[in-house]
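I am attaching a structure below and will ask some questions about it afterwards.
With one protein chain removed, the remaining protein chains of the complex are shown where they sit.
Entry: subunit A
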Amino acid sequence: MTNDAAGAPPRLELRRITKRFPGVVANDGVSFSVQPGEIHALLGENGAGKSTLVKIIYGVLHADEGEVLWNGQAVTLANPHAARRIGVGMVFQHFSLFDGMSVLENIALGLEGKSDMRKLNDRIIEVSKAYGLPLDPRREIHTLSVGERQRVEIVRCLLQDPKLLIMDEPTSVLTPQEVERLFGTLRQLSAEGCSILYISHKLQEIKDLCHHATILRGGKVVGECDPATESTRGMAQMMIGAELKTLARRGARPRTATRFNVDNLSLATDQPFGINLKSIGFEVAAGEIFGIAGVAGNGQNELMRALSGELTVAQPSSIRLDGKPVGNLGVEPRRALGLCCVPEERNGHAAVPDMSLASNALISARNRMKLAVGGWIKHDATREFAERIIQEFGVKARGPESAARSLSGGNLQKYIVGREILQTPEVLVIAQPTWGVDAGAAAAIHQALFNLAQNGAGIVVVSQDLDELLTLCDRLAVLNVGSLSRAIDTADASMEEIGLLMGGLHGMSAEVPAVHGSAQNVA
C-alpha cells in the first residue's frame, strides 16, 4: 500500500515548504509525500509545526516558499474552497462547527456550492450508516457529545468524496472505544483508496494505525519511519530530540489520614448548556494523587468551580478539608485553610494575561505568602516570590516584570503550578495540568506534583488525558454527565474498564454496569 512501485505519482507531495511567522519559522523546508490509500502519520510535539503545515495543505494558510504537488501536478491552494475542489478534506482539532445550528446545516456549510437540503439529509444518513458513524441530521450541535461532533466533521468530509483526508489530533477528545470505532472508519477509507494524513503525538495510536510516519521537530523534518517496526521510545526520542527522562515514581504507600473529603456534592449549573453535579463523592488521603477522568463537558468545569470555591454549596459539610467543612466558603477562605487550585484555562482564569508575573503571583498568594498586609502591597516580597517560582520551576521568562501573555503555554503553566505549589497547600486541585504543554514542561510539572504528594499533600487531578492520569494517580474515578463513578486503583485498571466508565457509547445511561469484560456494551 505504501510503496507505489508502478511509478504513479504520489497523491500529495510537499517540496521544501517554508512558512514564517513574526519571530518564528513554523515550517522550514518541509518535504514528504503521501501515496494513494496510505495512512501517513505526521508526528511532532506541540509547536513542531504540524498544524501550520496542514493548514497550508488545506489552503487556510499560504506557504512563503515551496510547492505542493497533487497527483504529480503543482497546485496553488488559495483557500479551503480550492483545496476541497481537488479533493482534500480536513477534520479540525478544534472543530469548525456551529453550536446553534443543526447537523444538516453544519454539513451544508462545509460543502461546495448550494445543496438541496432534502437530498443532503438522505445522503448524510446513507454515508453515516456506510461508515458506522450514526448521526441524526436534525439535531443541534450543542446537544451532541464531543465524539458525535467529530462524526459530523468526518461525514462532512466524506460527502465530498475526498482523495486525501487530514485528521488533526482526532483522538484527543475521544474515549478508547470511540477511538477504536474511528480507526475502523479510517481503515475502511484507506482500503477504498483514500489517503489519510494523520496528525498526532500519541505514539501507540500511530503504531496501530499508520503505514508511514514523518517526524517534525522545530518546523523541520527530523526523521521518517515505519511505525509498525519502529519502537515508540525511538519515535518519542526523534520527536523530542533528547533522551526520555523516566519519572521518579513513588512506591505505593499505605493510605493514611484523609485530607480532603467530598461527600454527596450536588450542584445545579448556572450555565445555559452546563451540567448539573449529582451527589459527587470521593476522598483523598495525605500523599495521594486522585484522578478524575472523563470526556470534556461532563461537568468538569462545574466540579472545578465547586471545589475551588468559585461556586459555593449550601451544605458546608459536603466538602471537608482536614475534617473542616468548607463547602460554604469562597475561594480566599478555602485558600487560607490550605486548598489551592489551578484551573484549566491558563489565560484569563489562572492568570491575567496583560499583568506581570509578579502581579499574577500576588493575586493568588497575597494572603498565604503575606504579600499584601493591611491592604498594602509589599512589592519587594512579591517580586522575590515571583523570582523564586521562576527559578525553582525553571520558567523561561525575562523576569518577574514580564507580562504573563509573553510566556509560552508550557512556561506559563509551569509558573502557575509553581505559584500554587510554593504556597505549600494542604490540598491541591489541578485541572488539565499539561494541556498544550511541551513534553519537557509536562515532565517537570508531573515531577512537581509527585514531590508535593511526597510531602504529604493531597492532590486532585482533573484531566481528559488517560495516559497522564495513569502515570500520576494512585486512584481515579470517571466523571460522566455530572456523576462520579466509583474509584479504582490505577495499578490494576485497564483502559477498557476506564473507557466503559467514561460511557464509551453516548446516550448510554450514566449507570455503567460493573465492569470486567462486559464488552457487549461496546457496539
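The definition used in the following text is that a contact is a pair of C-beta atoms (placed from the backbone, for glycine too) under 8 Å apart; a residue touches a chain by one contact, two chains touch by 3 or more; residues count from 1.
Rule of thumb we're sticking to: contacts and distances are computed from a predicted model.
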Among "ABC transporter permease", "Hydrogenase-4 component E", "Succinate dehydrogenase / fumarate reductase iron-sulfur subunit" or "ATP phosphoribosyltransferase", the UniProt name of the subunit that does not appear here: "ABC transporter permease"
Contact with the hidden chain (one of A:Pro10, A:Gly37 or A:Gly59): A:Gly59
From A:Pro10, A:Pro80, A:Pro176 or A:Gly287, residue that would touch the chain that is not displayed: A:Pro80
Contact set of subunit A toward the excluded chain (per top definition): 59-62, 79-81, 84, 92, 94-101, 105, 108-110, 114-115, 272-273
